[in-house]
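There's a structure below that I have some questions on.
In this view, the complex is presented without one of its protein chains, the others remaining in place.
What follows is subunit A.
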Amino acid sequence: MKKSKQASKARDHLEILQTRVVVERDHVSSISSSDFPFHTSNRYPDHDLVERLRNKIIIAIEKKSQYDMEFDIIGVDASIANALRRIMIAEVPTMAIEKVFIYDNTSIVQDEVLAHRLGLIPIKADPDEFDFKQSTEHPTDQNTIVFKLKQECKRNPKASADEAEYINHNVYSAALIWEPKGDQAERFKDSPIRPVHDDILIAQMRPGQKIELEAHCEKGCGKEHAKWSPAATASYRLMPDIILKEEITGDLADKFASCFAPGVVEVENKTVDGESKKVAKVVNPRLDTVSREVLRHKEFEDKVQLTRIRDHFIFRVESTGILESEKIVFDSLQILSSKCTMLLKALDIKLKEKEETETSQNNENAMELDT
């Protein structure tokens, strides 16, 4: 009896090591999976594993607005989740201002700084409609979007006390006017190209100062310059799992609840033997911020174990507004799969080459034998 209890404890422990990242007081243990997901050592891998994996992978969208979404991916390895994250940041192409032709700039913002600021303004344009422009290529309507900015600051002679003294002294991104080239006007008549936000302050001027420039947008990726990154934030965290080893009751329960973010633990009134007592209950571990506050308190020692589920990734993708969050995810998945197919193709070719050399070697050997 005792033995089996110990054995089950050990099994629990093993289970935790295999499926959980353990958040301890001073470090995180069991951080990497010893094997691929769903595989545990007491079961031998079966042949339809890949098929089974495919069926077990869950993608669930938790929250979604146009430019901000949270979704879960359950059942993949960290490497795959991370690849997705990395692609979202660095490899999903967008359009951004790359070349600025300054005709006149008498504002105090220097030309380079102005150009840099312009570059960081998100431009609402569908990157799929454009080609990458090689440095040797000339700009065409297929690879370049042209914006014009022309603004001059003047004194407002009729300004009342609560009005601004100047006219046009703030240059906002709205001042960037799209100038369609070629068939662009036709192509984008449903969704005209413009800066995502109209209220990004580019420069401030005073009467007599003037900015006139032409800006060319090009297609690019976040890995080249951060301005092309479509994601403001693209990251994931692991699903927290709070394991209560003992029931926490009474005033301790309140304290326990206060150690977590609001909504994670709730204190319930439970009636046991006619006596009502407060009991802490983990309600929504997703909300936990992993502040490890519980682990600081002596009272909860050995009563609670903080873990995170190793193959449950909570993704958060916040867009800069150029692409919808969903599209960022889809695009990056596509890029990921095309990378995989490319890798497979490359492997095939390599394998073929190897086979060929081996066969030719064998042939040669055979030829030698012949002679």
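Criterion: a residue touches a chain if its C-beta (ideal position, glycine included) is under 8 Å from a C-beta of that chain, and two chains touch if they have at least 3 such contacts; residues count from 1.
Just so it is clear, contacts and distances are computed from a predicted model.
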Per UniProt record, name of the chain withheld from view ["Nucleolar complex protein 3 homolog", "DNA-directed RNA polymerase subunit beta", "UBC core domain-containing protein" or "Mitochondrial-processing peptidase subunit alpha"]: "DNA-directed RNA polymerase subunit beta"
- line: Of A:Gln142, A:Ser235 or A:Gln305, the residue that touches the missing chain is A:Ser235
- line: Only one of A:Ser4, A:Ser32 or A:Asn269 touches the unshown chain, namely A:Ser32
Message: Going by the contact rule already stated, which one of A:Lys223, A:Lys245, A:Lys339 or A:Lys352 would touch the omitted chain in the full complex?
response: A:Lys223
- request: Tell me where the left-out chain touches subunit A, residue by residue.
  value: 21, 23, 26-29, 31-32, 78-79, 81-83, 85-86, 89-90, 102, 105, 108, 110-113, 116, 120, 222-223, 225-227, 229, 233-238, 261, 289-293, 296, 308, 316, 318
